[in-house]
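Note that this complex is displayed minus one protein chain, with the remaining chains in position.
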Amino acid sequence: MASVQKSNPGNYFEDFHVGMEIIHATPQTLTEGDIALYRAMTGNRFAQYSSSEFAKAAGFPGLCIDPVHAFHVVFGKSVPDISLNAVANLGYADGRFFLPVMPGDTLSTVSEVIGVKENSNGKTGVVWVRTTGFNQRGETVMSFVRWVMVNKYEMDNPAPEPVVPDLPEAVPAAELVGYPDMKAWDMALAGGPYTFDDYAIGEKINHVDGMTVEEAEHQIATRLYQNTAKVHFDAHGQKDSRFGKRLIYGGVVISIARSLAFNGLANAGQMLAINAGTHASPLFAGDTIYAWSEVLDKAELSDTCGALRLRLVAVKDQDPGAFAYKDDAGKYAAGVLLDFDYWAAIPKR
Amino acid sequence: MASVQKSNPGNYFEDFHVGMEIIHATPQTLTEGDIALYRAMTGNRFAQYSSSEFAKAAGFPGLCIDPVHAFHVVFGKSVPDISLNAVANLGYADGRFFLPVMPGDTLSTVSEVIGVKENSNGKTGVVWVRTTGFNQRGETVMSFVRWVMVNKYEMDNPAPEPVVPDLPEAVPAAELVGYPDMKAWDMALAGGPYTFDDYAIGEKINHVDGMTVEEAEHQIATRLYQNTAKVHFDAHGQKDSRFGKRLIYGGVVISIARSLAFNGLANAGQMLAINAGTHASPLFAGDTIYAWSEVLDKAELSDTCGALRLRLVAVKDQDPGAFAYKDDAGKYAAGVLLDFDYWAAIPKR
Partner (left out) sequence: MASVQKSNPGNYFEDFHVGMEIIHATPQTLTEGDIALYRAMTGNRFAQYSSSEFAKAAGFPGLCIDPVHAFHVVFGKSVPDISLNAVANLGYADGRFFLPVMPGDTLSTVSEVIGVKENSNGKTGVVWVRTTGFNQRGETVMSFVRWVMVNKYEMDNPAPEPVVPDLPEAVPAAELVGYPDMKAWDMALAGGPYTFDDYAIGEKINHVDGMTVEEAEHQIATRLYQNTAKVHFDAHGQKDSRFGKRLIYGGVVISIARSLAFNGLANAGQMLAINAGTHASPLFAGDTIYAWSEVLDKAELSDTCGALRLRLVAVKDQDPGAFAYKDDAGKYAAGVLLDFDYWAAIPKR
């Protein structure tokens, strides 16, 4: 018998209009179980996300969900509506973390379309959305902009009036919130002796360690966030794709690179804002991630706490001490996976 | 020195007698940790098992263990006593879910032998058991029948009087329990617009997405349920077996197929009963699972809630939109993994 198509076809470029609000499905309650799994999948060791005692002593309400973990969850919700027919994730900007996410909190996600621009080929267009994560009290937990290249449904459909949002190059330091009073910060327990004062603008930090990612690992992590993009899970379907195999969710790279950054940035574990982010090249199972960071800026937040603006660069299968980044033409060097610009809280001396 | 054999030899066909009750070992407490892991292993996104807020709004006592998850746990307990020497799991029937399983609940399992029938080859026999799961208050949480082909210990042992239980073709809709009042069901958050009224008997639903299963994944999931059947874990021992490699636990296929069914059946996430189930062919690591469903029947349960009787068919490495099932001779088509007939609750319009 003939049947109505009941599976989700996703949205095409023509479906997006500036001002459109999309309520994303499957709100998700995050628990101590998610914290344990996030640690096991990423190697997260930052003390405020490892020990409830440390967290409380450092002024947090208890053991929180790492903001990067919460980001993946909020992002994951938006995938079926925003990027099911995406050709590419082009970037992130203006990401702000407002409130801690505690075990037991439920996150839900809403996106607003803030820009559309058809590409000159007439086959695809760029869509900008501001995605916001709420907790069960309706409080805004985080907010970020991302933009994706999406297929058009029909090449002949007319192009919309282009709207390109004006995005800040970085979140202003004066607008950072949610950092604790760090006067009781225990550096021996946190695992590193370096404070705000020890980092210099322009300094590069080699995070040394490497982590190889297996198919099982990225699939488990990506399902933990309820990100369902089929390119990450369907080996059979990917055989005829451009790469011939599963692609690893970019969030897996962000989280592992952040965990590797413990080795050199142990006191800077709390992400306060995402200024920009680009997935420069794909990661596949069997590849090994390494990372290095550059201090882009510094800002005093309080008497006890400062912020480092950091560029986190993930590379694959190469010494991160080579600090590979871009070539003279501004193109990413071979093996660069991720270029991620963020603010992190760090104690002052 | 000579030693008593202290490992569990399992039961052989001769050990089973109709009326025999078996108390299975290792009761298991299920927690928020199990929920997070189940999600991460299967991709479960049904809103009532994802968000405690959604669950409470929908009339559940909170975030429950997905009944399919609880089924695997209750089933897993029975493996060392029922199917350690099994040649094949032949089927399920008359499975009923009576009570929600909440985080903190402890499940224990008891089986009663309800049928035995020796095969004509004199080497094996079929054993039917009714397996019941209890919570820590002694309340019956679920109950199901399964039958397995088990090796005889000694071919010369006499055949028992055959007893073949009379099993219902399906659980009668009038006997379904445990569904909530669905008047406050939020379809935007649940992730699909289709209600009881939108599905027609005979309708087939293509769930589109695929999920590839790795060795690590099925092993982790199967251990989560404390199912210890060695065919799933022992690559060295399996080298000389019929397939030469590890077999994936059939419950892994059920759970992943159910998670894939979200795409088309997002509001039908609560399993109320298992009518029948057959593992048509084995799944191995590296294979990709796809799924499609057919609406076999419909039943009104209350003013707000209906039930769909669904056939969930899992196939491997092929387009589920081809709806592969059985050939003209009634044999399962190539690549069919699972034929699973169940009732699910779904809101009415």
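Which chain is which? They are A and B, in the order written, and residues in each are numbered from 1.
The rule is simple: a residue touches a chain if its C-beta (ideal position, glycine included) is under 8 Å from a C-beta of that chain, and two chains touch if they have at least 3 such contacts.
Owing to the predicted nature of the structure, the values given are computational and were not obtained by experimental measurement.
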Listed residues B:N11, B:N89, B:Q219 or B:T288, member touching the removed chain: B:Q219
Selected from A:D81, A:E217 or A:D234 as touching the chain missing from the view: A:E217
Hidden partner chain, touching residue among A:L90, A:V163 or A:V208: A:V208
Residue numbers in chain A that touch the chain omitted from display: 31-37, 39-43, 45-47, 50-54, 63, 188-192, 194, 198, 200, 202-212, 214-217, 220, 263-266, 286-288, 290, 317-318
Hidden partner chain, residues of chain B it touches: 1, 3-8, 23, 25-29, 31-34, 36-37, 80, 103-104, 106, 108, 136, 214-217, 219-221, 223-224, 226, 228, 230, 233-237, 246
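The definition used in the following text is that only the chains that are shown with their structure count from here on.
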Whole-Å gap separating chain A and chain B, where each centre is the average of the chain's CA atoms: 36
